[in-house]
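Some notes on the structure that comes next.
A protein chain is absent from this complex, but the other protein chains hold their places.
Take a look at subunit A:
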């Protein structure tokens, strides 16, 4: 997941540097690909944060709690 978002971010930076014609294409009025991609970075960041929080609550936390209780019970 980390590699995925990092790659997507790098892709965005590289496009910003090297693919300016592509970034200039207008999508809706004055809103161009550059802005859309930039805003998508925001969306993906919020999305990944939300997805992680659900994943952690559902999967990681119960496991961690179990192990912790087991270990701290023995100490």
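Going forward, a residue touches a chain if its C-beta (ideal position, glycine included) is under 8 Å from a C-beta of that chain, and two chains touch if they have at least 3 such contacts; residues count from 1.
Here is the rule we go by: contacts and distances are computed from a predicted model.
When the unshown chain is looked up in UniProt, the name that turns up among "Tryptophan halogenase", "NADH-quinone oxidoreductase subunit K", "Sugar ABC transporter permease" or "Cation/acetate symporter" is "Cation/acetate symporter". One chain of the complex is left out; on subunit A, the residues touching it are 1-2, 5-6, 9-10, 12-14, 16-18, 20, 23-24, 28-32, 34-35, 38, 41-42, 45-46, 48-50, 52-53, 56, 60-61, 63-65, 67-68, 71-72.
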